[in-house]
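Working notes, beginning with the structure itself.
All protein chains of the complex are present and in place, except for one that has been dropped.
Labels run A and B following the written order; every chain starts at residue 1.
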């Protein structure tokens, strides 16, 4: 037995992937090993479409957000033709960060170091004290692929973005377009640092077995029938079930009369840009995440006319989920920082004409998800600590953790594709 | 000369061990290198018996403490049959940390994530939404070896704990049992983070050459004759020496009449579970660590009837030392956190019937060791900074640092055994 075999053998990622046990949680290195984190950055985050922002965050020409993805920083900016553009946030001179702010509005993009100046379409228009042979046209900002989908902005850091986003957009746009996200505004935005690997954040999002005890605020909005079929309904649950069936019928009818799609689509681990869409009725008032299921904004979104329009829930691999309600939308993204650290951004969107203090109250609008996010942060931190323990061994998924497994299937499949010549 | 030879050559641990110079402090990588730290975790902390807690910390069924050893977390809990048990603090489902608190009391061990529920004997008794083939009996908490010794709890993370703890217990129990540690309670406990490798903390504990200048509070309790033989006694020291001889005689007599062992036993580097026991008379009042050597608690421990019963001092490899006085006990453990960081826990035990404010005062009880620990923390931090300096070269031990060398002998020997097939 040589020392090199004993001590921290370099992670054999191929072997780890090969011996992954279906039905069981991943082995610890996937959540803790810096080498696997680098692999995740290269294979997942630098190669796939990433939900990054809502178009409502940059309504006007010159408006920008910067997005940090590991060591990358990307400028997403609306250009003078109102197109959404994305660039590496790095000056072509000596490499200074150009924009330090998380968001704002600019005329041109000016590097603070030596004032190299770029138009919002990326073209270099000014650089001082250059020799005659200096060729500005070759020193524009380096572009990043960008695509909007019904008001949601996706970027891809890779040279060859996955080609299936058009197909996914064709599926999702009919679901999303009624919500008119392009005609919304940002009511609130929160960044939450979570002390856990990004996959633990995603896995936490992909099951609600923990909701009953962890999320008292959230579960009041949903029917307490998660995972039940009609055969499981006890006499005690029968009234709930009848209420649920009525809400289902109401929602199906509301979709039907307006021609909106209603059926669930699950392609979480069967394509590169994995996704799921489902439209769930809500309990109580049935409208939104307010107390007793009541609305949290008075202006309904887009083409929605019935406030009891349920929760259009969309999951996307690798880093996003969305809840669309009749009166507001909540969009979430997770971005990795380190093997054991991630940042979750939550953005609440309301109708562009809704007035704060009149049509909506920020505390009321954000109460449920702020509470839920903090609860999930603690669960994710506990999970990270646990899988970091040498005493951890993968355990079996329950029957209601199918979407967790789909996420892991997708992830492992994407690694395999990346690592296979 | 290639770059790989120049830059950070991978630490050649075998060579480091082979060229260790007897009589000299260890080379720097033993204190600073992350790879050696991993080796220490694997060869020492994951394979040896570690003093972890006093039984008095978990007097009743359901009482627990959690112990962090590097990335490991271990639950030590008293079960319903009053047996002490130890388990990895990791859920068998998806790996969440189960208990986040340092100590407390539970009925069952319930994972906060999805409520998997284990009895305090480790058996899984509840897991929701499982398929029919789910086998609870295979998913109990993973046990950790645990052993009590006269009221002190030792755990071993390895599959095959060192077999010599029974022999050590046979030696130590006659010394310890008179103190009746099972009939004590925790009066105070302090965790101190030290910015030094765990071995520097141990080495600091294993010599008192630094005490004269560093520990003014501590040395008042001991005779200022450390390292002296009778031949060294100057006329000025003669009165001290006579006082010392009288105290020795008093202590020997007190042991003799009660049948308690009195002789010193040194097996620090001659066995796997290295230890030393010695029984030292105290100066001044001769009773305890109070001002002028006076008692700090009015209720004497166990079978002790004479308050002038000296200091029963026990050292154990790799991570503990103990002081047993007539009126209280102080138990210490050091656990590694990182190459340059350790945590020292100090626990003061008094008779279970002693009442705070009546029989003892916490400030008075803890004054000497709180001061001493803080002084040692600074010395250890200075030592860590020094050995991290590329200008450091190992230096010679003095004549009164034999126990430091014994510790290092033991440590290097254990590494050799671990690394030899």
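Keep this in mind: a residue touches a chain if its C-beta (ideal position, glycine included) is under 8 Å from a C-beta of that chain, and two chains touch if they have at least 3 such contacts.
Keep in mind that what you see is a predicted model, and the values were worked out from it rather than measured.
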Touching residue (missing chain; options B:163, B:357 or B:396): B:396
Which of A:72, A:226 or A:241 contacts the chain that the document leaves out: A:72
Candidates A:23, A:112, A:174 or A:239 - the one touching the absent chain: A:112
Contact set of chain A toward the excluded chain (per top definition): 13-14, 35, 38-39, 42, 46, 70-74, 88-98, 100, 112-115, 127-131, 134, 139, 142, 144, 157, 418-419, 421
Chain B residues that touch the omitted chain in the full complex: 1, 3, 6-8, 25, 28, 203, 209-210, 213-214, 227, 379, 382-383, 385-400
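What we mean here is this: only the chains that are shown with their structure count from here on.
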Inter-chain centre distance, chain A versus chain B - centres from mean C-alpha coordinates, in Å: 48
